[in-house]
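Apart from one protein chain that is not included, each protein chain of the complex appears where it belongs.
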Amino acid sequence: MSDAIPPRPAPPADAPPLLTAQNLTKEFGGLRAVHNFEKTIHTGELVGLIGPNGAGKTTIFNMITGVYVPTSGSVIFNNQDITGIAPHEINQLGIARTFQNIRLFPNLTVLDNVRIAYHPHAGYSMSDAILHNAHFNQKEKELTERAQEFLGVFNLQDRQGEIAKNLPYGEQRRLEIARALAAYPKLLLLDEPAAGMNPAESMALMDLIHFIRERFNLTILLIEHQMRVVMGICEWITVVDFGEVIARGTPQEIQSNPRVIEAYLGPGAAALSQKYRRKKPHAD
Amino acid sequence: MTPNGTPNSKDTLFIQSLRKGWLGKVFLILIGLAALWKLGVSLADNPVLFLQQVINGLQLGFVYALIALGYTMVYGIVRLINFAHGDVFMVGAFVGFYTIARFQFHTWPERLFPGLPQWLVLGVGTVTVVLISMAICALLAFTIERVAYKPLRNAPRISALITAIGVSFFLEYFGALQFVFTPNFVTFERPFSVQNWQINNLGIQALPSGQSPADNSIIISNIALIIVLASILLLLLLQFIVQGTRVGKAMRAVAYDKQTARLMGINVDGIISITFAIGAALAGAAGILYATAFPQVYFVMGIIPGLKAFVAAVLGGIGSIPGAVVGALIMGQAEVLSAAYISTPMRDAVAFSILVIVLLVRPTGIFGEPEREKA
Partner (left out) sequence: MQRTTLFFLGGAALIFVIVQAMISFGLLNDFYVNILLLASVYAIVGLGLNLIYGFNGQFSLGQWGFYAIGAYAAGDITYWWTLDKSAHALMIALLAVLFCGAAILLLRKLLSRVRGVDALSAFTLYLVVVIFLVFIAIQLGQALSPAVSGLLSLLPDGLSLQIVFFLAVLIAGLMAAEISFLFGLPVLTLGSDYFGIATLGLTIIVKVLLDNSDTLLPFPEMKGARGMVGIPEVTNWFWAFAFLLVIVIVVRNLLHSSYGRAIISVREDEIAAKAMGIDIAHYKNLSFVLGSLFAGLAGGLYAHINGFLHPNTFNFIKSFDPMIIIVMGGLGSITGTLGASFAWAFILEGLLRVILPQGTETWRFVVYPLILLLIMLLRPKGLMGEIELPFLRQVLPPLKPKAQPEETQAEVKP
C-alpha cells in the first residue's frame, strides 16, 4: 500500500527550506548526546530520522521543539531563528509534536484533549470566560465544533466523552496525533508513532500519516524504529548514531549503506549481510 | 538574540540583564553580602561571643541532623513527607523522661551490681535509656507505617501526606491526654549533672556550677560534648548501615527503583518498614539529647524541631544523607546566629528565608540530584 503513493517530485532547489538545523550540539554535563547535527527539511517532505537506541534522536526533537536549549548551533524555522525559544512559543509558530511514550492529558476527555490544543486561538479574553458572555458562548461553540470536526477526521468523534487514559493504545496514538494537528502546524514531529504496534496497526498508521500529510499539507519529520514503516513512507532518511549523522539518502540508499547496518547490528554485520545477499540467488 | 550569542542591536543592557538573570543574581548577591556583613561585624565586635554562638549552633545542628535523617531517608524511599516524624521525636523525649524520672532506669547497673564506679553506672545507664527510647520509637514508627501508610502505598501521594498529618495530630493530642503524657510542660531530669568548662586565654578550667564564668571565655558543657559525640557516632553507624550492609544496599536499591528491587527479590515492604524504624530510632535518640540540652518536654515539642529538621533535609537535598547533615548544621547555625544577632522571634523566618533562597539557586537543595524530565 505504501507503494501506491507516488514519491513527490523533489522541491525546487531554490525554495527556502522550512526547517534548517545547523550544527546542533547538545551536551549533558560532558556527555555529548548530539554532535553537529545538520538537517534541512523543505515544505512537503516526509523525512525519517533513524538510529539505534540512545543515538540522540529524541534529543534532536527536544532541541527543535525547545524542550532543550542546544549547547551550540541553531534551528531556523520558516526563516526565523527559534533556537532557545520556549516550547509553547515554538508550538505557536507552527511546530507540533507527539511523544515516544504517549503524553495525553490522561484524566481529561478526548474532546478536551483536542480543545486544549486550540487554546492559543480561543479568541476570547479571560474576563469573557469569567462572565460567560455572548462572545464567549459563540467562540466556545465554534471552538468545540472545530474540535469535534477534527475528531471526526480521525474517527474519534464517538469517543469524545471518553477519558483519554481509558482509550485503547491505538486510539491513544491517534488522539495524540489529532491533538498535535489541531492547531494546524506546518511541521509535525512524530516520535516513534509505531512503537508497540503490531504489523497491522503500523500499516494503518502509515496510511494515517499519508492521509494527514495530504489533507493538512504537512511537512513531517519522523523518528521510527520499525524499518517497515520508515522505509515504507519516508522520502528521505537521516541516520544518526552516537549523536552524529552517519548517513543520509533515500530509503534504498540507506538500506544498502554498510555503515548503517554496522550501526544497527554491530561491526562485521555489513560484511555478513553482503555475504547473505550474494548467497540468496544461489539458494533460489 | 539567542543564547548562542547572535547579536541583536535592539537588546539594551537592561533587557540582557533580564534575560541572563543578572538582575536576579545581583539581588541574591546583595542579600548574601548583607548577611555576611552582619556576621562579619558581629564576629569583629565580640569574637568570643560569636564563637560561643557557633558552638551552641553546632550542638543544635547535630540534634537536627539526627531528626533530619529520618525525613530524608523516608522521603528518599517512599517520596512521603512524614510529618509525624517530629512527634516520634517527642515520644522519644517522653520515653526518656519516664525511664529516667519514673523508673530511675539510668541507675540500673548500680542497683544490680552495687559498688560499681559512678561514671560507669551513669555511662551504661544513660546508654541503656537512649537505646530503650530508640527501640520504642522504632517500634512506634514501624506500627505507624504498617497501619497508616502501607495501605496507601498505591493511593495518590497527597492521601499519604494527609494521613501523615493525621498521625501527627493523633500522636500530639493523644499524648496530651491526662493519662498519657499530660498537656503540661514537664521538667526533664538529666541522668547526669551538668559540668561546664570555660576556655579562655588561661586555658581550660572546670567551672563549678553557680559560679559565673570569667570574662572573654567560651563555655562548653558536657551536654554539648555528649550531643556532638553521640550524634557523630550515630551518623557513622547509619553510614555504615546504609553503605556497608545488605540491608543498606537493599534500601538504596528500593530508593532507586521499587519495581526493579522487587524483581531482584528484595522484600520492599520490609525494607520500607526498616527505613522508617531506623529513622525513628535516630529521632528517639535526638529526643533524649534535645531534652537533655533543653530540659523541658511537652506534647507539641516535636513540631518546631521537626519542622526545622525537615527544612534542613530539604536544604541539603532531600533524599541525600550527607545533605541532611550539612543542611542541619546550617539550620543550627542560622537559628542560633539569627536569634543572637537579628532577633529571637525572627529565627524561624530566617531559617525559611535561607531555604527559599537556596532553593532558588539550587532547586533541589545543596546535595540534591537535579530533577530530570524526559520528554
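In order of appearance the chains are A and B, and numbering begins at 1 in each one.
Here, contacts are C-beta pairs under 8 Å (C-beta built on N, C-alpha and C of every residue); 3 or more make two chains touch, one makes a residue touch a chain.
Here the structure is a predicted model, which is why all the values come from computation and not from measurement.
The chain that is not drawn here is touched, among residues B:Gly21, B:Pro47, B:Pro117 or B:Gly270, by B:Gly21. Contact with the chain not shown here comes from a single listed residue; of A:Glu27, A:Asp112 or A:Glu235, that residue is A:Asp112. Interface note for the absent chain: among B:Gln52, B:Asn82, B:Ser133 or B:Thr163, the touching residue is B:Thr163. Residue-level contact of chain A with the missing chain is found at 65-67, 84-89, 91-92, 96-97, 99, 103-109, 111-112, 115-120, 122, 124, 126, 129-132, 136, 140-141, 143-145, 148-149, 152-155, 157-158, 160-161, 170-171, 174, 179-180, 183, 204, 207-208, 211, 215. Residues of chain B that touch the chain left out of the display are 3, 15, 17-28, 79, 81, 148, 151-152, 155-156, 158-160, 162-163, 165-170, 172-174, 176-177, 183, 303, 307, 310-311, 314, 318, 343, 345-346, 348-349, 352-353, 355-356, 359-360, 363-364, 371, 373, 375.
Convention: only the chains that are shown with their structure count from here on.
Each chain gets one centre point, the mean of its Cα atoms, and the points for chain A and chain B are 50 Å apart.
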